[in-house]
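And now, chain A:
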Amino acid sequence: PATAQEEKPQIIIAYDGDIDHIELMQFRSVAAYDATANLYEPLITQTVVANDSGELVGQAEFEGAIAESWEVSEDGTVFTFHLRQDAKFADGTPITANDYKYTFDRAITGPGYLALLTPFMAIDTADQIQVIDDYTLQITTNRPAALTETILGFQVFGAISQATASANATEEDPWAEQYFHQNSNSSGPYVITEWNQGVEYVFEPNPNYWRGPEFFQNSATIFRVVPEASTREQLLRAGDVDVALGIPFSSLDALKQDSNIAIHAIPTTRIYHLGMNNNVAPFDDVRVRQAVSMAVPYDAIIENVLAGYGQQPKSPVSVGMEGYTDEYWSYDDGDLEAARALLETAGYGDGFEIDLTVPQEDQGRVDAATWIQAGLAEIGITVNINAVPTAQFSELLYSHELPFFIEQWYSWGNDPFYQLTFNLKCDAFPNYVNYCNPEVDALIDAGTFSRDPQERADLIRRAQQIIVEEAPWAFLYQPDLIIATRSNVTGLALFNDLTLRYAYLGKTE
Partner candidate 1 sequence: MTEPILRVEHLVKHFREGRHTIHAVNDVSFEVYPGEAVAVVGESGSGKSTMARCIIRLERPTAGRIVFNGEDITHHSARQMRPARRMLQMVFQDTHESLNPLFSVRRILREPLILHGLNHDKTQILGALEKVKLDQNHLGRRPHQLSGGQKQRVGMARAMITRPQFVVLDEPTASLDMSLRLQTLNLLRELQRELNMAYLFISHDLSTVRHLCDRVLVMYLGRIVEAGRVEDVFDHPRHVYTQALLSAIPIPDPTIQRQRLLLSGETPSTRQLKPGCGLQDRCPHVSAECRVPIPFYKVSDGHVAACRLAKPPIIEEKL
Partner candidate 2 sequence: MLHLLLRHFTLLLGSTLLIGFIGVAWIGPTQMKYEPEKVSRNTYERPSKDYPFGTDKFGRDIQTRVVHATQLDLRIAFTVALISFAVGSVIGAIVGYYGDWLDAIVMRGVDVLFAFPSFLLAMVITGVLGDSERNVITAVTIAYIPYFVRLTRGQMLTVRTLPYADAAISIGNPSWRVALIHLLPNTLAPSLVQMSMVAGWAILDTAGLAFLGLGITSPTAEWGVMISEGAQRITTGEWWMWLYPGAALVLAAFAFNLIGDGLRNLLQQ
Partner candidate 3 sequence: MDMTEPLLALENLSVTITDNRGQSKPILQGVSFEIYPNEVMGLVGESGSGKSMTALAIMGLLPRRAKPQSGHIWFNGHDLLTLSKREWYAVRGSQLAMIFQNPRAALNPLMRVGQQVARVVRLHQSLKKRAAYEKALDLLQQVGIPDSQTRARAYPHQLSGGMAQRVLIAMMLACQPRLLIADEPTTGLDVTIQAQIFELIKTIQAEFGTTLLLITHDLGVVSEVCQRVAVMQDGKIQEVATVGELFAHPQHPYTQHLMNTLLRVDRPTNSRA
């Protein structure tokens, strides 16, 4: 097989950002997200199916990864996983139930934010995860939850070797965070063989990966940091990289002219919204929010900012998510008369002036703000665009006092309740508009802990009705995920988490 490996191509990917670190539960960068997805293997994983354009898209069904099989109890609260006996970490030690137990302990009581995710599985304490034997793991949830499998499939619940961790733990650093910042004992398909921060990372197949060497379509995947967008484009055109991420929408038409380049525009559920702080005048008045929702030039934004590569959501649930509906949408683009009338009744007949805050590094949001500025000007609202550095933007958001901003959300869980829980539940931290409706909260809770699809569908319809009506957000756009490749690149595999699974990437001659 060694010789077969060498015949396989190398894949070079130009990234728009750098990896900060790969500590599974604390990394921040998008690039690290891609990296860890290829380094850590969860119990179960999404199945992939090729679509018309040859992309491998993750499905709602799950299949075993390290877990060979699993059972769910009748009431949906007890999950028993049977681990593969042949699965090994990169260092050759077997992956056991203890390692997963350790992983969950680390997630729930250790560093990082994962404790925010476990409630979706109705898990509060580490005790709910139990090792039955070396290859059997049992998870008991407090109540049936819709997303248990989904969340267990997240890469962040991939196996961490307990032995490696304890070998590198210290008094001050019981979870061996320092070690894992730049090291991994891979449970997943790849190992990092070269770590050159800010420049390049080389991923080579993990020789101990349970799926075996045949699984890999390349002999190595090289991750290159290329901050400047136009440089990435030029590299791709010249064939110096195989895959380029973060290509601006506006370049796509031109790139498409090149027969050596394939543009993969993958619809996603990432949703951009215009946040209006319900606690701050004038947005504390629902009529103002509705008027704004009417005046935003949605088409122009999608046409110009996304160059058409995206769609307009008409509810807080993203298009493409289960239960999405646009039936309550009543803010048609360009209904300016109605908008002015609403402002009039709200007492803002003469309009008002407001700062629209966006992170300056996100050109799309800055551009969208420009169109919004133009649109709102039509109904007498003067918008000043306040583009601030990302760090400052976050801080402003987190104060929950920012009146008017563009924020985006992407649900790993690809689930409407998951999405609403974080964004629009009373007192949820990322609910930066301070929207609060107890009825909506109740609907979300009910949906989160129901495993009945029909019930969930009804609940989410009702929630969408209320939220669209109360317009805490103006739903702006859902951009497609753009992955530009050389046209001979095959095997673009994407799960819900929108990260590339390198192993599928190959090249035809």
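Keep in mind that, in the parts below, a contact is a pair of C-beta atoms (placed from the backbone, for glycine too) under 8 Å apart; a residue touches a chain by one contact, two chains touch by 3 or more; residues count from 1.
Picked so that all candidates are chains of the complex that A comes from, given by their letters.
Nothing here was measured: the structure is a model prediction, and the numbers come from that model.
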item: For chain A, as assembled in this complex, the candidate in touch from 1, 2 or 3; value: 2
item: Chain A to candidate 2 touching residues, read off their complex; value: 229-230, 233-234, 237, 248, 250-251, 253-254, 300, 303-304, 360-361, 363, 366-367, 370-371, 373-374, 385-389, 392
